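Each remark here refers to the structure printed beneath this line.
Only a single protein chain was left out; the remaining protein chains are all shown in position.
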Amino acid sequence: MVPANRRGFHFDNCKRNELLESKGSITAKFTKTGTTIVGLIYKDGVILGADTRATEGPIVADKNCEKLHRLTENMYCAGAGTAADTEYTTNMIASKLELHRLNTNRQPRVVTAASMLSQHLFQYQGHIGANLILGGYDINGPQLISVMPHGSTDKLPYMTLGSGMLAAMAVFETKWKPNMERDDAIALVTEAVSAGIFNDLGSGSNVDVVVITKDRTDYLRNHSKPNQRVPKQTSYKYPPGSVSVIRKEVRYHSNANQSPAAVVPEVVMSES
Amino acid sequence: MSYNFSLTTFLKKGELGQIGNALAAVRKGHTSVGIRGKNTVVIATKISDESALVDNDSLEHVAIICDNIGMVYSGLSPDFRVLVAKARKIAQEYKLDMGEYPPATILVKKIASVCQEFTQMGGVRPFGVSILIAGFDDGKPSLYQVDPSGLYFRWKATAIGKHYEKTKEFLERRQDALIPKYPSRVVKTIIHTEETTEADDIGTIISALKECSDGEVTENSLSIGVLNFSPPNQNFNTSTVPVPSFKRLSKSEIREHLALLA
Partner (left out) sequence: MSITQYNGSAIVAMTGKNCVVIGCDKRLGQQALTVDMNFEKVFRVKDKLYVGLPGLATDVQTLHDRIRYRVNMYDLEEERAIQPDNLAHMISNMLYQKRFGPYFCEPIIAGLTEKDEPYIMGMDLIGCLSSAPDFIVGGTASDNLYGMCEALWEPDLGPDDLFRSASQALLNAVDRDAMSGWGAVVHVITPEKTETYHLQGRQD
């Protein structure tokens, strides 16, 4: 077996999984972000926005996940695609950037992060399914760079990605203009993400926003919550005795002020 | 010839010669001091200012390892740089693995085992540094010392490097001097460092270095690091609760502390 502490990817299950697949089993689904992620440059900096739905096929796997990943104080990255890939890729780059920051004693630059990301994704030839919008502010001012799974990058003043990108882009193409004011820009980002939330099935729930300026970063988690669940009209509590119990065991926790950890079996046919 | 060049061979008297020699290198290095307070740890070093032409700003004497751990050294600065790079990598790897930075004790154990490896592996020499590590364990501050042999201790306050004995005596005296402030307590059980504030500890450290090390103590010849719970960064609001943070004092901050002592 591969030692547990070895870094990097392990491939020791691949042969077995190939065999299982050849016998007719389909490999299981990964959690996808579905996603509408957007980014734009405005007068004083850069803004990223994202919805908060994660999907597993047609199922909503997470109603309020986080798709805006912190890379450094001055850089965030919005992720779409395979959820685990966006999470792990951005975490790894965040870690490398922190080392870079400590070792050079300088604030990391956006282009550094972009090339780290694109080199990593290119190395894996598109098998790491991360579609990223990188936004940050460094000595070269506000920057917005997209990185695709195969490692290509793009530098634009506004961009959208994910399954809801068309809906969001429709909003940007209509309303984006250079040098917007902060409040207008936040509102536009929210509107673009909302377009994805309401018109794309892969996107849903709330809008997360991050505003990055020269010396300040504001992470506005759940900036807009257009899909709040209405409180239940009735409580669906079951009455005592409604569960048929065959056997009950009690284990007292060792740190509690109880007798030392012991399993005390109790036989009960019906819950009291 | 009685002199032993082999690192991995024991001397007749049961010692590893090179480790003793590494410790000698540490004792030649500039003095470093650390004090553990109630919610803080202060570590500092006196930088030698042998020549007015040297730009001390180019050197990193107190190193930030990660958000909540810092370290300082006495001995050979190139060796320290290597250890700092290793420590930072260990901290980052731990964070990727467990979702948080390591507690001080874990980092210390890993650094110490790196040091130990370099006393047993072929073709290498031990690190010529002793280091002081400031960090948190279970939300409580701790101060560690790691020696070239891989030996490590936990201290309430300590000093390493040149004049370390004298400096440690100074710290012990300081402890006695502060005891009468708390007459109701049992004298022997009081450790002054647990009753003092961060500013007191910085003051004690500066006084110790002033009294016990060579040369003049100025903001240019001091490097001080402080570990404490700091309020969330207002400009980059990523957390809402106070988080452990290790910071290096700026020159103007050191100047303020020097002024308080003058």
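In this document, chain identifiers A and B correspond to the written order of the chains, with residue numbering beginning at 1 in each.
Just so it is clear, a contact is a pair of C-beta atoms (placed from the backbone, for glycine too) under 8 Å apart; a residue touches a chain by one contact, two chains touch by 3 or more.
Since the structure is predicted, the reported quantities are computational estimates derived from the model, not experimental observations.
Q: When the whole complex is taken into account, which chains on show are touched by the absent chain?
A: Contacts of the omitted chain with visible chains: A, B.
Q: Write down which of A:Ala84, A:Val111, A:Met148 or A:Ala170 is the residue touching the left-out chain.
A: Checking the options A:Ala84, A:Val111, A:Met148 or A:Ala170, the one contacting the hidden chain is A:Ala84.
Q: Can you say which of A:Val38, A:Ala54 or A:Ala80 touches the chain missing from this structure?
A: A:Ala54
Q: Against the chain that's been left off, what residues of chain A make contact? List them.
A: The missing chain touches chain A at positions 4, 8-17, 20-21, 24-31, 54, 56, 59, 61-65, 82-85, 87-88, 127-128, 232, 235-240, 242-258, 261, 271.
Q: Since one chain isn't shown, list which residues of chain B touch it in the complete complex.
A: Given the touch definition above, chain B has residues 96-100, 103, 105-106, 109, 138 touching the missing chain.
In this text, only the chains that are shown with their structure count from here on.
Q: Any idea how many Å lie between the Cα centroids of chain A and chain B?
A: Taking the mean C-alpha position of each chain, the two centres sit 39 Å apart.
Q: Give every residue of chain A touching chain B within the complex, in rising order.
A: 7, 70, 73-74, 91-92, 95-96, 98-99, 102-103, 105, 215-219
Q: Flag every residue of chain B that touches chain A in the complex, lowest number first.
A: Touch residues, chain B against chain A: 60, 64-66, 85, 88-89, 92-93, 95-96, 233, 235-238.
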